[in-house]
Every structure is written in structure tokens, then in C-alpha cells.
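Before any comments, here is the structure.
For this depiction, one protein chain was excluded, whereas all remaining protein chains were kept in their positions.
As written, the chains take the letters A and B, and residue 1 is the first residue of each chain.
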Amino acid sequence: MADTRNNGGTWSGASNVETTVLGADEIILNMGPQHPSTHGVLRVKLKLDGERVVDSECIIGYLHRGVEKIAEHRSYQQFAPYVDRMDYVAAVSNGLGYCEAVEKLLGAEAPPRARVVRTILTELQRIASHLLWLGTHALDIGALTPVFYCFREREEILKIFEKYCGARLTTHAFRIGGLQYETYDGFEADVKRFCEDFATKIDEYETLLTENRIWVGRTKGVGKLSAEDAIALGVTGPVLRASGVKWDIRKAMPYAAYDQYEFEIPTRPTGDTYDRYVVRMEEMRQSRRICLQAVENIPSGPIMAKVGKVLKPPPGEVYHAIEAPKGELGYYIVSDGTTQPYRLRVRPPSFINLQAFDRMARGSLVADVVAIIGTIDIVLGEVDR
Amino acid sequence: MAPVPLDNELVQRLKARFGEAIREATLDRKQAIVLVAVGKLREISGYCRDEEKFDMLTDLTAVDWPKREKRFDVILNLYSFPKNERLRLKAHAAESEAVPSVCAVWPVANWLERECFDMFGIVFEGHPDLKRILLPDEWQGHPLRKDYDILKQDTAWVRENLGIESGQ
Partner (left out) sequence: MSHLTMPHLIPTSIQPYVLPVLWGVVIVAVLPLLAGYIVLLERKVMADMQARLGPMRVGPHGLLQPIADAVKLLLKEDIIPHDADRLMFWVAPLISVTMALLAYAAMPFGPAFQIADLNVGLLFILAISSLGIYGIVLGGWASNSHYSLLGALRSAAQLVSYETAAGLGLVSALLLAGSLSMREIVQAQYDQGEWFVFSVPIGFFIYLVGSIAETNRAPFDLPEAESELVAGYMTEYSGFRWSLYFLAEYANMIIVAGIATTLFLGGWLRPFPRFNDRLPGTSVEILDALPSLVFLGVAAYCFWLAPKQPVKIQKLVMGLVGGLCVALAAALAGSLFAPDAVRLGVHGGFWFMAKVMAYLYAFLWIRFTFPRYRFDQLMRLGWRFLIPLALVNLIAVAVALVVSQEWGWHPRVTTILATLATLSVAVWLASSDEKHETAIRTADGE
């Protein structure tokens, strides 16, 4: 990251070429931090032999804000808004993981009504995150239209969030111990209406892409990751499930209200880009299913547990993980008995999934690199924290 | 709520295999934590992956306790798919003590150890490419150490680069 020279000679859209003498035909290609398709400030250095990628290196840290250090100087409640800014595309999930981790640290538990509302909002957020992924991934591969349809649907979800907590993107929707806001009048109706409309919309996206010969040609066989490689590289989330490992924290170690609902874990055998696409599309359908079940029957009762205003968890440590849209989002919190965490570590799914990029990109063509970056579904805020 | 000692079958097998290297086993908030000797970390990790089926390293991080003689806690969070079980391995490391790298056991440790090195200055011996990952290569200091003061770093930078006194 220290090397920021521009050797290109001309302003060719931020592609710098440092032609070092490597092998007979090897060149190093730099997809700089500013590039339309790296989804944030990611720098990828590719070593190419002709059109094939021989080696690659991801250089990150452009968005590092020192969130973990900040956590040591804030109280538990004060830190909650910071958490949204990591994976800013799916802020509600981040908040859920953090609040539940601190609740485990305190030994408290959110009341049933809060757990169900949390589940509904988190699943809506999963749909929103996958929609953004789908739109931008399709745009990278050249399909200009799906992104607008996806954002149209995402708009509906963001409207629900705005009505609920006042913010669309960085929501700070949950509090430690439960919820701060009651659901607004018409919350159930809004969610139900969205879920009912959404089924036809997913079918629309599938019509545009799933059987399309060009889409299949651009995604099948691209960026393959086997199940052993995926587990060895610590990959989690849809990427792991597309490689054939049927594992989802919502089923393996249920949290919030997930143990009350019926849903499936989509998996695919091959682990290429097309499989990850299919898994995420199916996950959107399953999220919709969870929302419909949950919204039928939201229990009544308090929305906040009695945790007191000043939170001083007994000394000790806890690790709590949830299934965020990108993968396993874990919080490891060490408490020394004061109001501020002694150490707060975020296990970022995008950071660890990005490590698998080298394995996926090796041997593929340069034109596929953009598709591979898109298919991992990274958010640089979470990679760098 | 306080941590309680743990003596289940897993701990017994570990103790039987590694004896003194397994220093302590506790259960904190229903999560298993095993404190091990840092020198044997790679062997114990290999054993956990192969015999005990902890095939995924979920997270590798560190905690700084500056008042302790061995100031760093290196934490490995493991997960076993077949057993659906989590385990936390902890090791105390001194400031200039090299911690054996577990990259050979779980390749995911590559970037995780680089981040530990970047943030804490812990050197992992046997790591293929130990360099900073999140901060610029020429950064001085390791921010997540407790004696690293962000305010001091900021005022120093402002004084050096902008030539004025920071208003903090």
C-alpha cells in the first residue's frame, strides 16, 4: 500500500502498469484502489501470463478506521452505532451480532417480542444486502438493467427501516437488551406486502439471468472453490454453501428467533460463480419465507430486558457469531468489569472470504477477475474496519 | 457468571496427549477455553484439527495485558463441523517471544496472523509473508497495544505534517 506511483504514462482510467522484468511474458497488472468494479477501495495486483492470472495479491487497509481501538474507549451502548459502519450494506445484521454478544456477556436475554422483530428486520436486511450484491455483480458482468430493478426493491425495504428507526442505511436498529422502538402501526402490513410482491420480482431477475446463455457462459466454471479449500480458508456464508458445505449458523447454533421458523439452507455442488449466484437467489427466497412466518405471529410483551442504564458486565470473555449476509460475523468481547470493553474483536466475514480470492482467481482469465471479486460479495468497510 | 474450571473428555484427552502444555481449562459463559503453552501451539493445533476434528479456524486474534509479564493473549477460535462445537485456545506470549504460526494447519491464519502482527507486533514464526496488512507498510507502532495512545499519535502527525498544534 505504500507504493502509490503512477507509471502508466497516460491517464488510462487508473490502470497502472509497472512492467517489471519477470518471466518471458509475465506482467503485473494493478487494479488500483479506484476502479469501477472493485466495490470499494480494494487494490488487486495480478501477475499475468498473457491472459491468465498466475498469481494475485489483494492489498487492503484503505478504509481502516481503527474500530477495535475505538471500542476500548467507548461504553457498550456508545459503541453500538460504530458497528453499523463496518458492513454498511447490512447494518442491521452487524447490530444484531453486537447486541446479542453483549447480552451474552451480561447474561441477559432479549424478550421474545424483541427477538422476533429482530429476526424480521435482519431477514429483510439480508434480502436488501443480496439485492445490492446482485445488482452490482450483474453490472460488472455487463447486464445493465438488473441493478435498477434490485434497487427498486431495496428501496421498499429501506422505507420500512426508515419508518421503524428513522435511518435507511446505518440503522442502529437494536439496543443491548432488546429494542428501543416499538414497531410502528402498519409494520406487519408493510412487511407482508413487501414479501408478497417480492416473489414475482425474484422470478423476474431469474428470467433475466439464470438461464441466459451469456450469463451462464460468464459465470459457470469461473472462480471455483472446492469444499476442502473453503473450510481450510475459513470461508463462510453463501460462498461456503455454494461449495457444497451445508452449514448455516441460524440452524447450527440458532440465535434470535430462528429456531421457531422453517426454512431451508440452499447448497450447490460446484463452488463456481454461477453456484454462488443460485445460492444467494435461493437465500432471498428463504428469507422471504422466514419473514412471512415471523410476521404472522409476533408475540406481545416488553421489548427491552431489564439490563440497567450502566452496563458493567462481570469480567470474562465471550465469542458470539451470527449468520450475516456475507458469512459468519463474530464478536469476541473481553470485559474487565468496567463500562468499556477491554478488547472487542470483530471477526469479519468479508476479510476472511477475500483471502480466498487468490485461490479462486489463479488460473482464470483477466476478464473473469472482475466477476470473481463480485461473487465473493465483500464490503470494504468490513474488510478493513 | 464467573469462569468455572472445565474437565470434560476433550480436556482430558488433551491433557493426556500434551500433559504440562495444557495449562488450564475453563468454561466461561458456557464457552470452552483451554490455555496452552505457546511453544506447543502448532502441535496442539494440528492435533485439534486432525484428531479432534476442529477443521475450521474461525478467528485468530490477540489481547494485550500490559501489566502481565507475558503481555499478550493469543486467541484461536476453532469450530468443528462434524461435532458442531466451538473451542477457544489461548496462549500467553511475551512481547518479543515468537509465536509459532498455524498457517500450515489452517491456511486462513495467513491474513489473521498478519493482522495480529500489524496491530500488536506479535511475530509469528513460520509465517510465509509476515508484513502489515491494514496499515501502510511504513507505519511505526502497533495500535492495539494498550500503551499506544491515539491522541498522541494524532497530535504528533499534525505537528509533523501540518506544522500546527492539534486542537485536541
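The working rule: a contact is a pair of C-beta atoms (placed from the backbone, for glycine too) under 8 Å apart; a residue touches a chain by one contact, two chains touch by 3 or more.
All values reported here derive from a predicted model rather than from experimental measurement.
Enquirer: Can you list the shown chains that the omitted chain is in contact with?
Expert: Result for the missing chain's touching partners among shown chains: A.
Enquirer: So which of A:I70, A:A108, A:I265 or A:L365 would be touching the chain we can't see?
Expert: Of the listed residues, the one touching the omitted chain is A:L365.
Enquirer: Of the residues A:W215, A:W247, A:Y261 or A:F351, which one touches the chain left out of the display?
Expert: Of these options, the touching residue for the absent chain is A:W215.
Enquirer: Of the residues A:H73, A:R152 or A:K246, which one touches the chain left out of the display?
Expert: Checking each option in A:H73, A:R152 or A:K246, the one touching the absent chain turns out to be A:R152.
Enquirer: Can you list where chain A touches the absent chain?
Expert: Touching the chain left out of view, chain A contributes residues 8-13, 15, 17, 29, 31, 36-37, 51, 138-145, 147-149, 152, 208-209, 212, 214-215, 217-218, 220-222, 224, 363-370.
Convention: only the chains that are shown with their structure count from here on.
Enquirer: Could you give the separation in Å between the centres of chain A and chain B, each centre being the mean of its C-alpha atoms?
Expert: Chain centroid spacing, chain A to chain B, equals 25 Å.
Enquirer: Quick one: in the complex, what on chain B touches chain A?
Expert: So the residues of chain B in touch with chain A come to 1-3, 28-29, 31, 33, 55-59, 61, 63-64, 75, 77, 81, 84, 86, 88, 106-108, 110-112, 119, 132-138, 143-144, 148, 150.
Enquirer: Applying the document's contact rule, which stretches of chain A touch chain B when the two form their complex?
Expert: For chain A paired with chain B, touching residues are 1-2, 60-61, 64, 66, 68-69, 104-105, 107, 231-235, 245, 247, 252-253, 314-319, 321, 328, 330, 332, 334, 342-343, 345, 347, 351-352, 355, 384-385.
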